[in-house]
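See below for the structure under consideration.
All protein chains but one are shown at their positions in the complex.
Moving on to chain A:
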Amino acid sequence: MSDIINANPTILNPSDLPTRHSESRKKQSSSAHIADKISRLPNSKSLLYDPFLPSPGEDSAYSSGSGSDQDDYEDETAAEDIDEQEIYDLISTISDPEHPLSLGELAVINLPHIYVTHAPATPQNPHPMSHVLVEITPTINHCSLATVIGLGVRVRLEQALPPRFRIDVRIREGTHQSTDQVNKQLNDKERVAAACENETLMGVLSNMLATCK
């Protein structure tokens, strides 16, 4: 990574980025709610700092809930729907792997390119799923780090969002020369799972994610 791939990217002024932190206070409780949720997700922490650190005890607290635990969890998260701005807040603060700038500042992540949908809970479907699609815009159309950036976004969302979310991360159409290839990799569950066990890659990712609030 000694050669900088895009030495001169366009940079947005942080104060121009869409945010809920300063503009409005009304949703602060929900940000706090998310932060709280993130801190309660044992996977995220162990993954972030040491993907090889086994934490079976913690994990079981998280996933043991086939029964009542899980239902409580669902009720809690269903109370306040996560919207595009919250997704933006979660991922725009990820650092670019080669610039000391955030993906929001580099306009790699843009609020209008985040799409969230929630299925309603019905008697037939007591476990409705939510879906988030994030389209990322690489700074240049042959950026070889697009996969790493996409993986960073996916890992961040997998760690931060409740399990009912299905996450799709794609390169925005027309912004990269090998869009299909990168998209297929980013959305292959097995490849993502294997990448998360790759120490070197996780080292890069944890640096990128270290700036997340």
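Here, contacts are C-beta pairs under 8 Å (C-beta built on N, C-alpha and C of every residue); 3 or more make two chains touch, one makes a residue touch a chain; residues count from 1.
Throughout what follows, contacts and distances are computed from a predicted model.
Chemist: Leaving aside the chains on screen, match the unshown one to its UniProt name from "Ribosome biogenesis protein ytm1", "Probable cytosolic iron-sulfur protein assembly protein 1", "Protein CLEC16A homolog" or "Cytochrome c domain-containing protein".
Modeler: "Probable cytosolic iron-sulfur protein assembly protein 1"
Chemist: Just name the one of A:R20, A:H99, A:H113 or A:R164 that touches the chain not displayed here.
Modeler: Spelled out, the listed residue whose C-beta touches the missing chain is A:R164.
Chemist: Of the residues in chain A, which ones touch the absent chain?
Modeler: 54, 56-57, 59-60, 63-64, 66, 70, 74, 124-129, 162-164, 166, 184, 188-191, 193-194, 197
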